[in-house]
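What you see is the complex with one protein chain gone and the rest in place.
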Amino acid sequence: DIRRSGFITIGYRGSYTLGRDSQTDAKFRRVARIMVCGKTSLAKEVFGDTLNESRDPDRPPERYTSRYYLKFTFLEQAFDKLADAGFHMVACNSTGTCAFAHDQTDDKIWTSYTEYVFYRE
Amino acid sequence: DIRRSGFITIGYRGSYTLGRDSQTDAKFRRVARIMVCGKTSLAKEVFGDTLNESRDPDRPPERYTSRYYLKFTFLEQAFDKLADAGFHMVACNSTGTCAFAHDQTDDKIWTSYTEYVFYRE
Amino acid sequence: DIRRSGFITIGYRGSYTLGRDSQTDAKFRRVARIMVCGKTSLAKEVFGDTLNESRDPDRPPERYTSRYYLKFTFLEQAFDKLADAGFHMVACNSTGTCAFAHDQTDDKIWTSYTEYVFYRE
Amino acid sequence: DIRRSGFITIGYRGSYTLGRDSQTDAKFRRVARIMVCGKTSLAKEVFGDTLNESRDPDRPPERYTSRYYLKFTFLEQAFDKLADAGFHMVACNSTGTCAFAHDQTDDKIWTSYTEYVFYRE
Partner (left out) sequence: DIRRSGFITIGYRGSYTLGRDSQTDAKFRRVARIMVCGKTSLAKEVFGDTLNESRDPDRPPERYTSRYYLKFTFLEQAFDKLADAGFHMVACNSTGTCAFAHDQTDDKIWTSYTEYVFYRE
């Protein structure tokens, strides 16, 4: 009997350009890819065919992964699927840094990593 | 029957000038624009005519968006509307970075992105 | 009947000098000013005469503000007043950045902004 | 009757050297000093003789402090004492920055400030 309870973490790396002109224009949240970490059996149960396992193939059910990602890029869609399966968001955190500037435009790229931790009894 | 339950995320980019003289003067929180992410039907239900959909028009109800924003700029007003509709704040996070300096004033602009995650059963 | 329920956010900008000599000495938390954001009626109810409204005068009760601040500078004193009025802390976040160095001492000033979100049913 | 209910905040400044060689070696958490903020009567009740009041002497019970610190440096030991006295952790946050490099070694010192907020009804 594969365990029902467990943790799943959803994470994404955001990027935001801090150009001189762009400084005033409010940039919307951009999510390139939603990553999924946790027991492979739970990830498959919650996300089914919207899950991409190509970067961590052939993982037995009771094993863990941090290399699955989703085929859609709306965070709240992932949150809703987790809640539908009985998971609750228990914590989240975020960290970011300012990276190199693009040669031509002198814009600075600000990269962030944000994750949301879900748990099902 | 459009689902009642779901997540809505409220986010904003703050900016704060770190000029030499301004260092001691406590700057109040400045919110240029409040962004709304989640299922379009939920966003419309909670914020109604205070919602600006111009940057993501013609989204069917069951779809998701991260390009809606509000016509007012008080965060607590958005929080109160969400609570009135039965949503609870379940998490929040914030990340920030120091960007380029203005040519003339040599002040550094510190940009931050903060988001608040709400959920309704 | 002015609504009892609502959110109040407490925030402050901290500063911390990263001088060469000071690196080992543990600096205590320094809070220059505690800012209060939310509905003006709720802020007045909780903080009464310890509230400074000078930077946002003549706000009608049902309106919102993010320019009130307190006459004392102990965070926990503000937290206790909120709890006494039936508010609960539901989230907090913090972001910080390293700013310019002082000309003479070459110390770097590290500025942070931390906020605590409270809610009353 | 000195009030039983209230908030206590535990905080520490961490430091972590980002040397070229040290980049791969996982550094354990180092806590130089655990700072205690809140009402002096509550701090004394929870931490008793493990509390150092030397930097804020002669504080009447009902007053607040942010300059007490502990004689031990294990965070979880402080958390356990708070829980034993009926306090619950309600939130935590952390912020950090990269400071100047040491002249000789060119290692960068990364300083962080983390705090944990506890509350007793």
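By letter and in written order, the chains are A, B, C and D; residue numbering begins at 1 in each of them.
The rule is short, and it goes like this: contacts are C-beta pairs under 8 Å (C-beta built on N, C-alpha and C of every residue); 3 or more make two chains touch, one makes a residue touch a chain.
None of these values were measured; they are calculated from a predicted model.
K.L.:
Given that one chain is not shown, which residue among A:Lys44, A:Arg67 or A:Lys81 touches it?
P.N.:
A:Arg67
K.L.:
For subunit D, which residues reach the chain that was dropped from this view?
P.N.:
14, 16, 18, 20, 23-24, 26-31, 74-77, 79-80, 83, 88-89, 91-98, 106, 108, 110, 112, 114, 116
K.L.:
By the contact criterion defined above, which parts of subunit A meet the unshown chain? Give residue numbers in ascending order.
P.N.:
Residues 5-9, 11-13, 15, 32-33, 35, 37-39, 55, 64-67, 69, 90-100, 109, 111, 113, 115, 117, 119 of subunit A touch the chain that is not shown.
By definition in this document, only the chains that are shown with their structure count from here on.
K.L.:
Per the centroid of Cα atoms for each chain, what is the distance between subunit A and subunit C, given in Å?
P.N.:
31
K.L.:
Where in subunit A do residues touch two or more other chains at once?
P.N.:
In subunit A, no residue touches two or more other chains.
K.L.:
May I ask you to sort the chain touch graph into line, ring, star, complete or other?
P.N.:
Shape = line; chains linked end to end, path left open.
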